[in-house]
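Working notes, beginning with the structure itself.
With one protein chain removed, the remaining protein chains of the complex are shown where they sit.
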Amino acid sequence: MSAPQRYVLTFGCPDRTGIIARISGFLADHGGMIVEAAYHTDPDSSWFFTRQVVLAESLPFDVAGLHDRFGVVARELSAESSWQVFDTGERPRAVVLVSKAGHCLYDLLGRVASGELDVDIAAVISNHEALADITRAHGIPFHHVPFPAGDADGKAAAFAEVRKLVDEHDPHAIVLARFMQVLPAELCEAWAGRALNIHHSFLPSFIGAKPYHQAHVRGVKIVGATCHYVTADLDAGPIVEQDVIRVDHGDSVDDLVRKGRDIEKVTLARGLRWHLEGRVLVHGNRTVVF
Amino acid sequence: MSAPQRYVLTFGCPDRTGIIARISGFLADHGGMIVEAAYHTDPDSSWFFTRQVVLAESLPFDVAGLHDRFGVVARELSAESSWQVFDTGERPRAVVLVSKAGHCLYDLLGRVASGELDVDIAAVISNHEALADITRAHGIPFHHVPFPAGDADGKAAAFAEVRKLVDEHDPHAIVLARFMQVLPAELCEAWAGRALNIHHSFLPSFIGAKPYHQAHVRGVKIVGATCHYVTADLDAGPIVEQDVIRVDHGDSVDDLVRKGRDIEKVTLARGLRWHLEGRVLVHGNRTVVF
Amino acid sequence: MSAPQRYVLTFGCPDRTGIIARISGFLADHGGMIVEAAYHTDPDSSWFFTRQVVLAESLPFDVAGLHDRFGVVARELSAESSWQVFDTGERPRAVVLVSKAGHCLYDLLGRVASGELDVDIAAVISNHEALADITRAHGIPFHHVPFPAGDADGKAAAFAEVRKLVDEHDPHAIVLARFMQVLPAELCEAWAGRALNIHHSFLPSFIGAKPYHQAHVRGVKIVGATCHYVTADLDAGPIVEQDVIRVDHGDSVDDLVRKGRDIEKVTLARGLRWHLEGRVLVHGNRTVVF
Partner (left out) sequence: MSAPQRYVLTFGCPDRTGIIARISGFLADHGGMIVEAAYHTDPDSSWFFTRQVVLAESLPFDVAGLHDRFGVVARELSAESSWQVFDTGERPRAVVLVSKAGHCLYDLLGRVASGELDVDIAAVISNHEALADITRAHGIPFHHVPFPAGDADGKAAAFAEVRKLVDEHDPHAIVLARFMQVLPAELCEAWAGRALNIHHSFLPSFIGAKPYHQAHVRGVKIVGATCHYVTADLDAGPIVEQDVIRVDHGDSVDDLVRKGRDIEKVTLARGLRWHLEGRVLVHGNRTVVF
């Protein structure tokens, strides 16, 4: 039933002849059985990307051994720090930040509980208490960190507290599941490549506050949601996934909100799953999703 | 925030000249302020359908008074029993039947808890105990009714028990949220027009068991889900809603199951919402969804 | 095979009690058999909209007679100029403006030729000659009006020529099928509510030039197209229809262009069809599409 243990390699380097041969040759030399392989070259930047999944039992070393040995290949190909290997045998950890709107949290909890999303939610942190009970009903610690409105020092202290609570889990993903507070630049920096936000519009349309209201005023016929990595530029980070749903003149703002939530939930869940499976490679402000 | 009280009229009758004038004239004569109105005529059967939503406070009588007075109009138009009025001030009740797979139940519970779906889930009934805890965490009674495999009498007794548990709530909807047991004909009859099933395929493709396996074998590029009223013919009842998701050659049966679940959830939730709002009018084996 | 002759009434007025009764009562009094009816009230502006389709043979007067008689009702309901009636027996006329990219024109010509789109294309006007042959092969006059780059007077003269060529057909629709020239304000004014543009992005994302390039740089996962009425504000007119298509990291700008074209074609064709059938009611900068 459960998939066999695998090692996942994600890798980027300047493009040139022979990269695939070098990497697959390395794996073949050690008996590695590749069960998934994806490649992409970005012609604009001449950058090469790959993700390889190898059966753990086919290799004569563990994931640390693979890391050591593959490091030689990576240096040869000038990959510098743009590669990693991880072991699917280690269950990833996520911390979820929420505000009052619970639809994304309910959805994530349901997916974990029903075995659809393979992640340990180590903690849920919120500036409100509305979602404490459901979180704890799933056996997950809930932390309430109030964010005093209009009090810059208080907010900074709150973010420091959030950071402490998050960092003690060293999570693979920090999920802003409709958190509604703009992360300070130093947290964007500290969590770069790990913090995923769900924005309730089809970016770059309707950046910022109240996107469904903006969409209603503009009279669009489709609304969307965007899962992206958090960067210091609001709603401008690398996009992981987007999806949309059709609306019409009969839909009030409340209807847009309701229909949009269905899209927010699946878009965030897909983005998070792909992130955790090492399918998302960031390059500049764009992503490759294998 | 909450919508004002409204009366919803759903109505069908043989088509002829002047029906809209008669109904809207009746409402206007009593000062009724129509806030939603939809009409359809089926040219094949020459059958007329309408759904009207009227502000309660604009009428000088309550829903029972509206029913009495409108009955005269309905008889005039030969509508017989194919019409009803209900009051949005009365919160509808649903009973949910599930088996072991929890994704649809988690989804429904999350929607109710976050205020997206306006229904009282009066009870959850299951042939397994897997979903007891989450149900009770939401403050909803859970009933375990075992279905003995291969024991016709035992099954009949189990269905009798289910029927008793359901009927004592006189629910507006009986939701088969991946119940996996085929309802006997007498229950289909008793719950006609109230029992909604979610089938995990794009019907009429892949009727019956293991539709995702069937889809994988056939090599389809899209899978779907269908919300339909339960009838004595398996998976052949009137379709309320369908939706689909793209798959590809890289998707295993397990991937189809996982992707399909996202579609099952939204398709069931939309179908249930529309049913509860009186948007679904059944005519023969087809539905009008206003 | 062909649908019977019908009169189409589109109507908007301030909302109040009894509008539907008044309009449908008027039609019923004259024996009018309604075959399609749609209603909408915009709660923000308290504006009421309807579209009614009546069998011509069921009324004792022609469309001019209907217009005269219904005018009394319209005045009573303070509709002023926001209503019209037309006769489906009169085939509508369109003039199409194009530049070099032919995909939308090929699509429209194919739809007309295969009987999918019920319109006479009275003329095609272009600032290039690339599409002259295919236009004439369909038996449609083609006019080449050069637009001298960087010559404001020359452009003004060209637009004057275009206007003359268009206006002599008094068309129901002026279709900018990737015309690539910004209409001057006086043409936007003269053709208000009749000039439809297809913009090759999901507005309001990527307004202006080279939207597919902008989309590629931003790394979006979906691209779209928008059919809207032309107004003096570039790409900001009332939206009639939008559609989208999924793209991924493997798609170059050329791939986005190619995939986007499939969406441009159907979005423009749907918008044009709905416009010609009187399904699109404009109110402020939003549309009701019945």
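Each chain carries a letter (A, B and C) given by its place in the written order, and its residues are counted from 1.
In this section, a contact is a pair of C-beta atoms (placed from the backbone, for glycine too) under 8 Å apart; a residue touches a chain by one contact, two chains touch by 3 or more.
For clarity, every value in this text was computed on a predicted model and none was experimentally measured.
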Residue in contact with the excluded chain [from C:31, C:110 or C:146]: C:110
Missing-chain contacts mapped onto chain C: 101-103, 106-107, 109-111, 113-114, 116, 133-134, 137, 258, 261-262, 266, 269
Hidden partner chain, residues of chain B it touches: 40, 42-43, 202-206, 218-222, 224, 238-244, 248-250, 252, 285-289
Missing-partner contacts on chain A, residue numbers: 17-18, 20-22, 24-25, 27-29, 31-39, 41, 43, 58, 246
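Everything that follows uses one rule, which is that only the chains that are shown with their structure count from here on.
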C-alpha-based rotation, chain A on chain C, 0 to 180 degrees, nearest 5: 180
Longest centre-to-centre distance from chain C, chain (CA-based): A
Inter-centroid spacing, chain C versus chain A (mean Cα positions, whole Å): 41
Set of chain C residues in contact with two or more other chains: 43
